[in-house]
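Before I ask anything, let me first share the structure, which is written out below as structure tokens.
A single protein chain has been omitted from the complex, and every remaining protein chain is retained in its original position.
Labels for the chains are A, B and C, by order of writing; each one numbers its residues from 1.
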């Protein structure tokens, strides 16, 4: 299956892109996709071990399961307001 | 000595005036002046037993002493805001 | 000394500007607006009156207390005279570098204004009746506002 990973702010700067499409085996979690990302893109090594994440535009956790076509976002510390 | 008594809102309506000058013996308190007012002006009977009071534009108490020339105000329940 | 009472419509934007500054990050405000009903009865308009000299002095004391207690700037304005439904009766703006003190000081000022500033409100109802508002009605008898004595 396939997952779209979105990167923002410092994370996008680190990786050099704001969006990447990654393949993922069935029964993957957010943590699995994140590990895959670190392997695929060297800049991703600078992302913290346990970043804030969102799946399909809702806050999620590292053990949240991922389904085909999901949108996974890695969120640097938020600074709105 | 002499005290100026100010009345507002419902109390002014009850007494029929917003201001009255009253004589007061030395060592009078707010309560003494209030008792004198009730005797002097029939409408003052409608003022509660223990109204809110101010002396010289500061919140005061019934046992606050009164001095010559003081301005004593009887304050109905406040409704600002 | 600024005047805390006004007979002209209150412009909340001007109060916000008065407490804003390049070094301040947050502004909390409270606006008290004339409602169209009271205890279920339709209100047409209101008339606010005050013991003006004391209302100014007590407002100044409340603002001074807030500024002493929190790192804030405070603007306060209360309207007097006749007000229509929807008009602003009281406006408070509090600017601070941080939001917590801005909220706390703003809340403090409106609570103390309601409790301590000698202002009264006459309601004109749709049926032609008129009534002085008594916020303590239904509660126990009026109690002293604060045990503030004076030097003797």
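A few notes on this one:
Operating definition for what follows: contacts are C-beta pairs under 8 Å (C-beta built on N, C-alpha and C of every residue); 3 or more make two chains touch, one makes a residue touch a chain.
For clarity, every value in this text was computed on a predicted model and none was experimentally measured.
Contacts of the undrawn chain with the visible chains, over the full complex, involve A, C. Where subunit A meets the chain that is not shown, the touching residues are 6, 8-10, 13, 48-52, 54-62, 64-65, 73, 75-81. Subunit C meets the missing chain through residues 12-13, 16, 20, 22-37, 85-86, 97, 99, 102-103, 106-107, 110.
Throughout what follows, only the chains that are shown with their structure count from here on.
Remark: subunit B and subunit C have CA centroids separated by 24 Å (rounded to whole angstrom). Once the centre of each chain is set as its mean CA position, subunit A and subunit B turn out to be 73 Å apart. With centres defined as mean CA coordinates, subunit C is found 50 Å away from subunit A.
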